[in-house]
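To start, the structure itself, in structure tokens.
Omission of a single protein chain aside, the complex is shown with its protein chains in their original locations.
Let's look at chain A:
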Amino acid sequence: MAALYEGYTLCAFVPQQNLSNSGIQGVEIERDSDHVLVTDSSRSVILYKVSDQKPLGSWTVKQGQSLTCSAVFNFQTSEYVAVSDNKVIRIWKEDDPLLDKAFKATVTSDIYRVLSIPSWEPVVLFQSGAVRLLDSLLSAPQQPIEDVLSQEESIRWSTCIAAEKQQQLVIFTTEQKGEHFLYLQGLNPNSLQRYRLEREEPGLSPLSFSACYRNRHIFLTYLYPNGRVYQSVTSVRAQGGDDGAQSLPVPRSLLLVLPVGEGLLEAASALVLDEAHVAVVGVPHPSAGAGRDFLCIWNTNFQTLQAGKEMAGRIYGQLWSFSNKLLIPHGKTLSVIPFECPKSSLASALGKLKQAKSKESISSTFVPSWNSILHGDKAQPLRTAETRSTTSPTIDQVLELIKTAPVEEVQEEVERFLSRSDIQGLQPSVGRIASTLVSRSLDDPAFYSSHTLTQLLNTQCLCHSVCPDLVLLALERKDYFLCQLCLQFFPDIPEAVTCVCLKAFISVSFMETVILKERGVVSLQNGFSPTSVEDFSDGMSGSKSRTEVDETTFNQPGLKCPVGSHKAALLNACKIQIKALISSLLTFIFVTFQLFLQYLHFLYVKCSQDHLLQVHGFRSPSLSQIMDWVCLLLDAHFTVLVMTPEAKGLLLSLHRFVKSQVKLVSELGKIEGSLQELDKMKTKRDIGQYSIEVIELL
């Protein structure tokens, strides 16, 4: 799981008057990723050693002059290059104290930016779109510069990328009358490719771009003010498609739909960290209201929020990343935030205590799950629906419908929409449908479509960060089946929410409100056997006539399950993470807690008696998990328990059982000890003060 670590301040700056712009023009990498050059928006360049948070050098141009693009480091000559007043290139070394005495060269056209990457020569990008290598430009500074861009076209963003050791590529985007273009300028041999980016809603232009190079393709990622992050992929062609006027449209794919809250994003930025992770700044955190002062890392494969951090002060939509650090200006400081994006594996995406089965179910969007094989495919009409020939509605139609239409209609439409065959493209839309549904349900107490939500959940394209209110909504509407599904399928439910669910599940009133249906097919005696989702859903949608579970089904000699089967299944579904829960546990009311402990006691006894169980009931917690729980509970409530007469019996029986277990374990320990001695005897020979031995070296 990607993580953002505790950050630290690199430097402070003075934001410009209008506050829309941070005082920082650019941050560029110096000799290694630990050294950066910070160019402020007026006159000075400062070199920092990041890990020491310490400036190593500072250079300023004279009053009246200004730096018009961020200074860069020439990796080949170890010199710094900056541009003042658009036309004057300045070059100096680290030990030059004064910038004014440094080398200067005046060129004929306005420079947009100087770009430099390690082990390549710096490149000068002119505002006219022309590109020159720094050396060749300096050899004849007065050379004429051609116009590549047309009259009203201007550069919005630029970067430089090394395409596999052979070629250096300058990438820049331009805007002309609301249209956006992408230029790929190759150097040595020179080539120019021009692409047109697809239009988003009229009036919206991208807030930020980020480009990276993988497998001979350029991946351009850009963020629109409506929170959509697109990715366009273009190949790096060797031949020079010099005909710049003819611009091909470049296809795009929707990578992420970020929550935007109200209105459009203003200062935001999305930066690609690796193949699966995007750092986003200036976008609200899905579970923290409308504030936009967040730095988040999203996983684009799972569409999950991996890490988030609130940044104090204003966000300027600027973000840089060098090796494993993010640099972000906020308020009046430039902060360094170390991050980590381990290769996203399912195991890490799902956390520690996930059971093997639930992992599988997440990954198996395309693989039929055990449940569907065993119980028929009622919940997943995806494949069967392909035969239907009706044209499915578009996502926008569905969304509109959800906002107004009655439940039945919504249900039908969504079903039709889901029957679309391409599951891959479904992922972002499912998220949007779900969040729209949830927000309607929250606004309109009369509206609630459990069936639709269940269907959406069963696509397994959802996660908590996409629709953070779903779990609580389900809980509020007492739709415990949906809760169970959420708990099972969502990899990223926060502890607090899990805890709220848990509390609700074992609260006393719960037993009264849910009247569970007695079903004959309880395959194992207790509740946490695969009382499968399908069984349950049948019960839900089928009839309203539910009866109390016959608790005698669970009767064991001398011990009975304190909770009903379905309740047990719900409890088991809670994916309990470890210690953080302690504080939440303390808030449990006593009765609740006692019941829970009772249940755990039951589980513990069962588990240690019946090892088959662990094989059968894949949704049942493992023994170590149960132990964790019992310990947590006892730790949190021991004093109360001891003082309460009602709990005495429970405690005594728990104690008896634990004692017998300890006895067993200690016997095992003895056996192990003796066997270990045997082992020692074999290897360890007593060596005295002197011996004569024979060794042979081969």
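The criterion applied here is as follows: a residue touches a chain if its C-beta (ideal position, glycine included) is under 8 Å from a C-beta of that chain, and two chains touch if they have at least 3 such contacts; residues count from 1.
The rule we apply is simple: contacts and distances are computed from a predicted model.
Per its UniProt record, the hidden chain corresponds to "UTP4 small subunit processome component" from the list "1-aminocyclopropane-1-carboxylate synthase", "SMCR8 protein", "UTP4 small subunit processome component" or "NAD dependent epimerase/dehydratase family".
Touch with the chain omitted from the figure is made, among A:446, A:643 or A:698, by A:698.
Contact residues of chain A toward the unshown chain are 7-9, 333, 335, 685, 687-698.
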